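Yeah, one chain of the complex is gone here, protein chain that is, but the others are all in their spots.
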Amino acid sequence: MDGLLLFIAGLIASSAVAMVVGISFALILPGIERKVQARIQQRVGPPILTPGWWSVLKFMYKSKVEPIAQMPAFYKSLVLIGIVIVSFLLLFVTPYWWSILGWGSILGIAGLLKLEEVLYVLMGSQSQSIMSSSMPVPDLAKGSKFIGIRREFNEQHSAERSLKMMAIGSIPLYLGLVVPFIAAGSGMLNAVVSLQNPDYIVSNWMAIPIPSKPLLFTIPGAMGAIVYFLGFVMLMNEKPFSILKAKIDVIEGGVLEYASSLRAAYYLMRNLLMFSLSSIFNTLFLGIPFDPFMPSMMLINMLLSLIPVVSMATLAAFSPILTFRQIYPAAMGISAFGVLAMILASSL
Amino acid sequence: MTLKSIARKNAVHVMLFYSGGCNGCDIEVVNAMLSPRYDLEQYKVMLTWNPREADVLLVPGVVTWQMLEPLKKIYAMIPDPKAVVAVGACAVNGNVYKNLVGDIGVNEEIFAPVETVIPVDVKIPGCPPRPEDIIMGAVKGLPKLMGAP
Amino acid sequence: MITFLRLMLTGAYRNIVRVLVKGDRATSMDLRNSVLNLSVPPTPTVLDEMCIGCSGCFHVCPTKAISMVKLNTPVIIIEGYVKDQVPRIDLMKCIFCLNCHDTCPIYSVFGEAAPIHARDVGMPHMILKEVLKKPVMAPPETIQALSKLIPPSSLSLIQREGVTKP
Partner (left out) sequence: MIQEKQTEKKVIEKELSFGPVHPALVEPYRMRFFVNDEIVEDCEININMAYRGIEKLFEGLPVEKALLIAERVCGICSNVHAWNSVRVIEGGLGIEVPQRANYIRVLVHEFQRITSHLFFFGHAFEVLGHETFAMRSFLLRENFMDLLQYVGGNRVMPSVPIIGGIRPRADLNESLKKVITERVDAFESKYKDYLNRAVEDPLVMSRLSGIGYLTKEDALKFYATGPTGRSSGWNYDLRREMKEYKPFDYDVIVLNEGDTKARVVSRALEVLESLKIIRQIVKGLPEGPVVNRSWVAKKMDYTVSYVETYRGELMHSYGLDQGGFIRNYKIRTPTITNLAAMEQACIGDHVTEAILTIASCDPCLTCCTRTEVIANGKSRIMSDAEIIQRFGWRK
């Protein structure tokens, strides 16, 4: 009985610490991302805290407005659901959750990611921004031959694209995700970490257990990491895979109508997702989990999570948006690479 | 300073609205944003294309009949507090389009200055203003945002 | 492909330098400082040295954007003619029609760069005395039109010194 109470108290405490640290850190990431890009673009760029922290705070202080959406209440709830999903994603990397109902497993992570993707589709089909076909300009009287055709909102178009991205674009992430589990021969995060970092499981909270054989430095692990990284870029909708919120046609896609505190929530969701995915990367490929009760692990995990973020920023600075003409072959190539990594991993 | 005004000072999102000027001001605004030499972002000002995200609306140019409704709508879409910056002589006083009109007397095709359509907080003169003037204008819009409830 | 790889490598090096030590940054730091100090200098619109203070521009401006300000110390241009005022443009009212520029006698009579330009008047490359010695090159209609805008003293200054064109 006591053991259970202690466990629950630990769970709550670790979750609280994880959330506070995770959110504070996640909101610094966009600033770093932007700063790196700015430096590449030979300019000064915004201060580190501006794109994350200050923007979110500022949006919180803006007056409430009702979004224009098919079902405003549902649309508003979507972003909150998103935050919950992403928070769980982050919590799943903290060891306390690994023993609950098997959530700290590949299935838990993959399931949440899938939910996250579905959110974009739902958002897109809900939002009806003024920026698309409801812009008040007299354009129907231009004598078009196509009178009475269905006029689609850009967001809906973006939702269709997210469906396509779900079908093809998200495969690499899952393949990359699976590789470490295959290597560990288990579906549980616990096994993946202990395979790479046996010291970690047995050491106390002050220790600094260095992973003895990180997967990243094996061939299948490295391949899996690359695939995972590209999948990460796809899920973050960053360039070059940002077709579903390609600024030049659908502007921001489904999230167009989020204003004031909802926009703050959207920023939070995106940045927390970015951090969670990088944190998962470190857990899976380096064996360094985000453990609130082991400060060394937590710090190393946070520092290392800059690597995927900075790489993504660099990649985004140097690539155009790809259209499906390029995404299909690219995603298939990457997936094939991922499958190869899986096969190699199984022989590990 | 409250946290509110510090946050507002440290993150400003501007939206550019092409209202129908000659393009000169529009491109100078784009220059101020995109040219690394001016780099608007270093002043904590970020470009957006979504009125829901914006704090400051930049209106360069006279407002034409067709852009009147979109301008009013987009202005209404921006959540409070918001500021409007009139960029260039066109937006400030109608420029030659309003004032140098030969035989026709009054040009009824355009709405100028922008003040006649939506409330304007900062005016930047010049035809076109230099990017540095535009940046200064955007910075001058800050106190209004910061002071708002 | 080879060239691409070479570009990739040199580019990677250049960009790492850029990211880590702000290499070849293009942002103008002077500008940054002056923006942060709220001290961006305005464009020069009037060249006081080249102006004869005739107030032609003041009268011709369609939006009353020009005001003539008294000089603290009046300047003697040539004996018998003292310049005691120069124009100032209020850019908030200006519509950049360049009427002022086109009317200014320095431009319209002598064909030199006028000392007033609503956008940017530039650097003087003439001395006012020299200009006034040049023969008058404007057609009589221009002088006629000018006489309605500027006081007789200024007009006589122009015609006394210059030689009216046949």
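Each chain carries a letter (A, B and C) given by its place in the written order, and its residues are counted from 1.
In this text, a residue touches a chain if its C-beta (ideal position, glycine included) is under 8 Å from a C-beta of that chain, and two chains touch if they have at least 3 such contacts.
This is a predicted model, so every value here is computed, not measured.
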Chain not shown, its touching partners among those shown: A, B, C
Residue of B:7, B:74, B:114 or B:135 touching the missing chain in the full complex: B:74
Given A:27, A:113 or A:131, the one touching the chain that is not displayed: A:131
Per the touch definition above, residue among A:24, A:99, A:212 or A:323 touching the missing chain: A:323
For chain A, the residues touching the chain missing from this view: 37, 40-43, 131-133, 135-142, 144-146, 149-152, 154, 157, 160-161, 239-240, 242-243, 246-249, 251, 317-326
Touch list for chain B against the chain that is not drawn: 17-28, 30-31, 34-37, 49, 62, 64-70, 74, 95-97, 100-110, 127-128, 130
Interface with the undisplayed chain - residues on chain C: 3-4, 7, 11, 26, 43, 96-98, 101-102, 107, 111-114, 117, 119-122, 125, 137-139, 141
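One rule holds for everything that comes next: only the chains that are shown with their structure count from here on.
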Computed distance of Cα centres, chain C from chain A, in Å: 56
Distance from the mean Cα position of chain B to that of chain A, given in whole angstrom: 35
Separation of mean Cα positions, chain C and chain B [Å, integer]: 27
Shared-contact residues (touching 2 or more other chains) in chain C: 25-27, 32
Multi-chain contact sites of chain B, meaning residues that touch two or more partners: 36-37, 39, 42
Parts of chain B lying in touch with chain A, wherever the complex brings them together: 3-4, 6-8, 10-11, 13, 36-37, 39, 41-42, 44, 46, 49-53, 55, 66, 69-70, 73-74, 77, 79-81
Footprint of chain C on chain A - complex, ascending: 36, 39-40, 42-44, 314
Interface residues, chain C side, partner chain A - complex: 15, 18-19, 22, 24-27, 32
